[in-house]
Each structure stands twice: as structure tokens, then as C-alpha cells.
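One structure follows; several queries about it will come next.
One protein chain omitted, others in place.
Chain lettering (A, B, C and D) follows the sequence in which the chains are written, and residue indices restart at 1 in each chain.
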Amino acid sequence: MKVAGHHVLDAGPREVFDAACDPATLLAVIPGCEAIEQVAPHEYQGSLVLRLPGVGATFRTFVRLVDADPPHAAGMEGRVEGPMGTIAGRADFGLTEVDDEPAHDGRPGAGSDGRSIASRTLLEYRGEAVIQGPLARLDSRFAESLANTLIAQGLQALNSHLIEASSTVAPASGRPSPREAPE
Amino acid sequence: MTVVEYFLPRSLAQAVDLLSRHGPDLLVIAGGTVAMPLINDGISLPRQVMGLRFVGLDEIEPSDGGLRIGATTTLTSLLRQRHVPMLAEAARRTASWSIRNMGTVGGNLFTPPPGGDVAVALLALDAEVTLEGSRGRRTLALSEFQTGFMTTALEPQELLTGIGVPAVAGETTYVKFGRKEANTPSVVTVAVRVARDGEVVTDARVALGAVGPHALRARKAEAVLVGSSLEPGAIDEAAEAAAEECEPFDDGIASAWYRRAMVRLFVRRALEELVQHVALEGR
Amino acid sequence: MAKLRGTGIAAVNYPTGMNLGGDPSQALIHATTSGSFVVALSSTDLGQGLRTVIGQIAAETLGVAADEVVIDTADTDTGPHCMGTFASRATHRVGNAVKAAAEEARTALLEVAALELNAPVGGLVLDGFGNVLVAGDPGRCVRVAEVASKAQFEYGRTISGRGAYMKPKSPVDPETGAMDPDSTEAHACTIAEVEVDTETGQVAVLGIRSAYEVGRQVNPALVRGQIVGGAWMGMSHALYETTEPYYPNPDHKPKDFSEYVMPGPAELPEIDCVVLEVPSSTGPYGVKGVGEMTANSPIPAIVNAIYHACGVRVDDLPVTPEKILRGLEAKWATESAAAAGGR
Amino acid sequence: MGSRIVSFELCGREVEVLVSPMATLQSVLRSQLGYTGTKEGCRQGGCGSCTVLVDGEPMMSCLLPVEDVEGRRVTTIEGIAPVAGLAPIQQAFIEKNAFQCGYCTPGMVVLTKTLLDHHPSPSRDEIIDALGGNVCRCTGYAPIIEAIEAAAAGATTDAGRDAGDWPDPSGER
Partner (left out) sequence: MPELKMPEPLHVVGRSVQRSDAAAHVTGRTRYAGDYTFPGMLHLRMVRSPVHHAMIRAVDLSRAERVPGFVRALTWRDVPHNVYTILGLIGVEPEEEFVLAQDRVRYKGEPIVAIVAETEAAALEAVAQVRLDLEELPAVFDVEEALQPDAPIVTHWGSNAFMFEGHPCRRVRFGDVEAGFAQADHIVEAVYNSSPIEHAPTETTGCVAVPEADGRFTVYTNTQALYFSLDNTAIILQVAGKRLHFVGGTVGGGFGGKVDVIVEPIATLAAMKTGRPVRYVFSRSEEMQVSSTRSAWRIRIRDGVMRDGRIVARKVTSYADSGAYSRQTPYALTKHAANAAGPYAIPNVSIDAYCVFTNRTPSSAMRGFGVTMASYAIEVQMDRIAERVGVDPWTIRFVNAYRNGDMKPHRKLAEDATLIETMQAAAALVGHELTDEQRAMTSAPRSPGPEGSPGGEAAAAGSRAAGAPASAGAPAAPASTAEGVL
């Protein structure tokens, strides 16, 4: 399977890079992340709970940063292990500073709140992985589409986190949806 | 894992309690038409499963001009109701008679594309979903419930309990175009609702299926329609906008190229049908 | 929005038998005490009706009604060797083997009947309804069942037969390709009628009409079943099914019946056929094979009909709506370019 | 293991069977109760060869946990024929040669039973719509549709008649 994409984040490359290496931030922004710990310099272990339709499962993740050239680039070797199989591969990230253009893709929350921000980062990612186990019997479209969704949601959450971190407002919870009081 | 426990709660309260006690490892199924094939094939290997078939959420009742649909209402029941014709047509075009007797309206909202065509009709009807869990009940627009490919806004301890279809104005049309007439995944599904003041469109919904991570609103196309009188120029411009903003994919049924071309064609055909009130020939 | 109609034809032949010959089949027959017969085989029935067809050939040769013959297949402990069911070979090969076995059993039967009727063997004849008659003296006759019973208990004779059929194997000359690979040829000519939607590229097959020549038909209803089922399969091959939708790219292989697109009952064209019978020189009672060929002629007939309808010839099966739409767009582009060039 | 007893009515008689959790009705019928008439074509809900009736409604038994039929009325192909002979639907399938390999036939016959219960004289389109979930790879569906039309029209003769000889189809137009 292959994934690729890009996202503009409302912070400089340095803040983005540091946030991406901070376990507490990762715990808050990675969808379904239940636990994450740093087991060695640039090496993380964690668990992810995703209630996928028909498959609800807990995945254990192992991620190692390699060839890091902060804050401009980093390689990430990782494994996601679950009952339905394992996905192991590598992704490469590029972070380049961009001047203050208007929000590029019109998605709500991506720096479109009008406030002028010191500098912004274009984060590009490209990754390839081998799927093993029962998941390999599904069309690779499933793993790829799911990965793109989780990465997009993670980067959006990271962006909200970066905005809150840089502003004085008390940090709200990472989850976007309002909730009525229980009856 | 071989399933070691299969729960069949007889009430919503029992279901919510089981979910909060057993947490994320409890796989929730309704009609089983999504989960069971994966379990039979050894792709999904749950230890504990909860079936919602008998929790009593399978009723449809009209409510102030709209419709309250229980989450485990079967597609056959949705096919037989006469209140919202577009939902009956969406159910009729889904799977086969036996599967419609088992599959549920709620389950359809979790079905990844190119499935999940009832959700497309619900999106065009501004439907809302009701979620309930140990922390209470909340209501969410369907467009915010489906958050990505095979992901929703459902919290770990929550269940989808119902779908609300508000009393919405306007004429509707629905077409599902597949590689054959029946029991086949969608190449593209189009659900359109247009409210008009005389000739002028005051409100428009264009919902697309099988051309994105989940049912999509073609918002640019809708913007083109509002204020128009559905004249040919507006229809073509809206069809072009929908074809541009959709995110089609390749699969065994059709390529992204073909799906995008069929979005352009069937949005146009749907709008023309509204203008001519001619029964749309889906084939 | 245009729906264009077109028709296309195809004429084909198809060989009976495989493996350059050297594909033998055998059969054993014995009478039971009640005068019915059991045929022991190891041949397989895939649904084409082998049990029924071979039973008819045995019954015909034995001069008894069809339901007097039981086919016992397939068990390697009781059934003699058979190469297998493919290449439209079974009716021809196994038919020849069972006919030979039945002829041997009939000879044994007539010899016992001759003793019973005290008449020369040469003068006896089977009427096809389970009776042995003395030619020219219809009054003197005996039931086959009685002969079988007496053979067991009075004459101590076995009424049984062995049969084997093999077309001798012919090696292929690697230089010239000279070979004698098959036994006979069946023929078909199919006319397909289609309607192409030029906006979706979708093809509706309106009719598949064929003439077949299949030598003697053993069971006409079963032959018609192969022709109708094969027409549907040919339509499916031509327009719908593949395990690799983007061949030679191996991605997106279907894993179930919803992703493996085949036409359903709603896509059924009108299927019609006429069947000619010209006896083959090598088959039992002039039989040829028909099972394997019936999907063949509908495929090119449909592709030719599409070209006739909309001027797009797609040389890449399956001819999906996308390929037709791309073909139409390319055709319109060249036409408008030509028109532009022409001004 | 959380096995438990499930009881339901099977083809008119009460059965109680000890099942492991979420065993499918298909696997319980076939490997525990010996009702092998319900076939196993895909176990994905896509072929219909496992079609059974639950309280008269057709369902895919390969996707149905057996616990879900507790206390309900299950009808399989074994329950279609009367004690002796064949049901008119089965006779019509034979007369129209509406099968070849026979593997989809149980599902087709069970579906025809519930279709005719719902619509005693269905239109051709209603028959085609009902058959949408049942795959046949041999016959091309045409004889099956003809058999259902014949069964609906009550055109079948009494059970057990030898279909025997009828006009040689190659002779007629």
C-alpha cells in the first residue's frame, strides 16, 4: 500500500517538529490513541483503538524516527499490529516554511480563522508499507483510504493543538464535537 | 479469536450497559451484513460481540412532518414505508431481498463506499443521527457523523440509536447507477433535493455516493443551483462543479475517471428529471 | 442521450476431445437380477447431465427404457478409468465406451435369450421396450427382465460388458505443428443484438440468437440448456467479468460476488436457437460435444454488434462501459478534428 | 466457551441444539443437524445458496448467528416438499430444466416458495427482482424464471409425472 499527501499547519517548522515528537501531543492528536510512551530516543510504542465497522480492534503501534533532519525532514519506520494483521513500512516527511498565503484547501480549521500567524509549514508526506495477515486479503484501497483518513484527522488535530498552544486561550479538549448534558 | 461471548441485549439500556462494561473490544453488529462476511473469512476476529437485532430500535414513525427511524430498522421496512419516497427508492436499490431483510438503516451509515447508498439519500434530507452512551445522548448532523473512510464521530461508549429526517421542503430525486440493475455496488449514487419559490431555487442539496470516503455533499454544486431557475446553463455548471469536488477512487467496479464522468452525467440527469418530473431511468 | 442499436455475427467451430488423443475412458455394465442394468464409471457430472446422457446411450444400445439403467459414478474403487470431464469429450468418449460395453452385454443377453426361446441368436431382435423378439415371429418373445433373472439362477451366465474408447495419441511436429488433436467438430453461428447508451457507455444485450450443429443430440433439452447457459456466460465474458479489472495491473482483484460483476436476471437478453444434427463419423450414434463451446460465439458477436451500433471497436475484454465511453470520446474527437480540418 | 442451547422450529418440528457462540445458522444446520440441503456458496451474503426462511421471510443463513433465530420458525429446502412426492414448485423446476449442477437450486426453490407466498402471481419483473440475490452460473437464469412463472400459473401437473418426452425443442421456433 502507498499513501501520500500534504497539509498546511499554522506554525513554524520548528514548532511542528517538536510537537510531533512530544508523546503528550501525539496522545492528544492521533485518532483513537489510548496510550503512547517513548521507549528510546526517537522510538515510541503505543496502542490505538479504532471501532472500524465489523472489525473493532485494538492495534499496537511501534514507531521509530530515522534520518531526522529537524526541523525540515524526518523518516519514520513503523509497525501497526492488530488481530487482523500487521502493516509495516516507512514514511518520509518534509516540512517547508511557507509565507502567509490564505488557507489553501478551504477546509474549516486550517488557519482560516483570519488571524495573521508568524509563519506556516507545508508538511508533505509519502509512505509505503507491506500488509500481512488477513488484512492483506482486502483490496489495498481499504488500508490506504483508512490511513489517509487517520493522517488527515491527526494533522487537523495537530493543527488545532498548535493554534491553541500559540494563543493564550486555555487549551480546549482535542475532540471537536460539543455535547449536551447527559439526561 | 474465536468468539467466546455473543450478547443479544433486549433493551437499549442493557446494550449501553454492556458496551460500557466491556469497552472497545466488544464488537457491535446490527444486521451482520458488514461484520459477518469479515468474521466468516477470518479477517475480523472479535472475542466478544453484541448484536442489536432485538433492542427494539426497529420502528419507523412519522414525527411532525418528518420521520423517526430506529437505527436497527431493516432496509425492507424502509422500502415499505411511504412517507419519504426517496428513502424507499434508496432501500429498493440496495443489495437483495434477503440482505434487505437483515441489513439495517443504521448499519448502512457505517458501510464503506461503494456501499452505504441509503446514507446518500439521508444526507440530501438533512438527516440527523442520535447517539447514546453511558455519558448521555446527543444529536449530530449526518454530515458531521461520517468523519472519514470507515470512521465516524461515535465515541467508544456510544451507540447509534436513531436517525431523524426533518420535514424538509422541495422535490427530491435519487438514482443509483451500477454496472448492472440489481444487487451490485454503486458506480455513483446521486440524491438531489431542491426547494423552489416559483421558478427560483431557494435551497439545494446534492449528495453523492461512491465517490469519496463516505457520502458527500457537493456544496459547490449546491451553491450554483441556489438562485438559479434550473435552466440548462445552471444544470451543466452544477454538474461540472459536482464532478470537480467529488473524490472518486478506483476499485473493481469502476475507475476514478469513470466515476467522475458519471457524477457529471447523473447530477445533470437528476436535475433534468426534477425539471421534467419524468421518472428517472436509473439504468 | 442516444441509445444506438447494432447487430453482430460470429461463426465458430469447436473440437471434441483433448490431449492430442490419448484421453481414454472406460465403462463396465452388468445386469441385476431384476433385469435393470448398472453402469460403473469414474466420470464426473458437472451439471451438464452426464449421468442422464450416458444412461440414455446405454439404454438405447441395450434396448431397454432409460429408467432401467442406473449410472454408478464416480468412485475409483468401482468405476474404471476415465480421463475426466472437460473438452466436451464426455458424451463422445464415455458414450463410445458405454456403447461398447452395452453391446457386449447385449450379446450375452441375446445368447441367454436364444437358449430361453430356443431360437438362433442371429434371429433375435430387441424392440427397445424391454422385450427380446424372434424376428418374423412376434408371438415368440421374452422380457429382458426374465432373461436376466434366468441368466443368474438357471444358466449361471453373467450379462455384463466392458467398453473402452481411446483416440490414439498423436504427437505434435514441433516444426510444422502437424497434429491430429481431436475427433470431430461442432459448429455455431450467433447473431447478437445490442443497445449502447452513448452517455454511460453501458451495453444492453437485447438478443442472442444462434444456430448450432452438434451431431446427434442425445437429450435435446440438455443441449438447449448448454446453449442458453453458454450465451449468458459469453455475455458475461464479453461485457462484465474479470478477476483483474485493470489487467495487466494486478490491483483491485474482486473477493466476492458483489465485486465480481456478472449479469443478473435483469440483464437477460432474448436467447433463441435452432439445432442441426449432422452425424459425426466417430461419435456414438453420431454424437459430437457441445458443452464447452457455447460461450464462444456470443463474445465476438456482441463485440461486433457494439461496433455496428456506435462505431467503437474495443479489442480488450471485458468491454466495460468505461472502455466504450473512452472509445466514443476518442472517436468524436477525431471526427470533430477531421471536420475542423475539412473547413 | 460460552456455548448454550438454542431452540427453534425447524421445518415444522421443534429442535434444541447446543451451539458455540455466534455459530451461523448455516453451519449449525449443515454440520450439527445434518440439514445439508442449505448450501455453502460464499459465506459472504452474495450468492443466495444458503437462503432459508425465518418466520416466512428469506434470509442468508451464512450471515445469521443461530442465537438470532431462538424461538422463531425456520424453513429450509428440506421443509419445502410434502411428505411424499414433490411440491409444485419443485415439479415446475424439473419440467423447465431450471437447474444443471443443482448447487444453487435449494436457494432458488426456497426463495420461490416465499415469493409465491407473498405474490401468488408475480410479474416477470417481480420474479427478476426477487432473484437478484441468488447467483446461478450454469443455466443463464432463463429456465429458472420460466419455472417460477409455471409454478405461479399452477401449470405443473401432479407430482411424479415422468417429464418424459416433449416436443424436440430444436424443432420448434
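In this section, a contact is a pair of C-beta atoms (placed from the backbone, for glycine too) under 8 Å apart; a residue touches a chain by one contact, two chains touch by 3 or more.
Fair warning: this is a prediction, and the values are worked out from it, not measured in the lab.
*Asks:* Considering all chains of the complex, which shown ones does the missing chain contact?
*Replies:* Missing chain, whole complex, touching shown chains: A, B, C, D.
*Asks:* Who touches the missing chain here, C:4, C:38 or C:65?
*Replies:* C:65
*Asks:* Which of C:161, C:201, C:264 or C:300 touches the chain that is not shown?
*Replies:* Only one listed residue reaches the unshown chain, and that is C:300.
*Asks:* Even though one chain is hidden, which residues of chain A still touch it in the full complex?
*Replies:* 83-86, 130-134, 136-137
*Asks:* Go through chain D and note every residue touching the omitted chain.
*Replies:* These residues touch the chain not displayed: 20, 27, 30-31, 36-44, 46-47, 49, 76-78, 80-81, 86, 90, 93-94, 97, 99-106, 109, 135-138, 162-166, 168-169.
Definition applied: only the chains that are shown with their structure count from here on.
*Asks:* Which chain pair shares more contacting C-beta pairs: A-B, or B-C?
*Replies:* Most C-beta pairs in contact, of the two: A-B.
*Asks:* List the centre-to-centre spacing of chain B and chain C in whole Å, with centres computed as mean CA coordinates.
*Replies:* 47
*Asks:* Per the centroid of Cα atoms for each chain, what is the distance between chain C and chain D, given in Å?
*Replies:* 28
*Asks:* For chain B and chain D, let me know how many angstrom lie between their CA-based centres, rounded off.
*Replies:* Once rounded, the distance between the two centres reads 31 Å.
*Asks:* Which chain D residues touch at least two other chains?
*Replies:* Residue numbers touching two or more other chains: 44, 46, 128-129, 132.
*Asks:* Enumerate the residues of chain C that touch no fewer than two other chains.
*Replies:* In chain C, 251-253, 256, 258, 264-266 touch at least two other chains.
*Asks:* In the complex formed with chain D, which residues of chain C make contact?
*Replies:* Within the complex, chain C touches chain D at residues 46-49, 67, 217, 220-225, 228-233, 256-258, 262, 264-266, 268, 271-277.
*Asks:* Chain A touches which residues of chain C in the complex?
*Replies:* Of all residues in chain C, those touching chain A are 251-253, 255.
*Asks:* Sort out for me which residues of chain A touch chain B in the complex.
*Replies:* Interface residues on the chain A side: 31, 49-58, 83-84, 134-135, 137-139, 141-142, 145-146, 148-150, 152-153, 177, 179-183.
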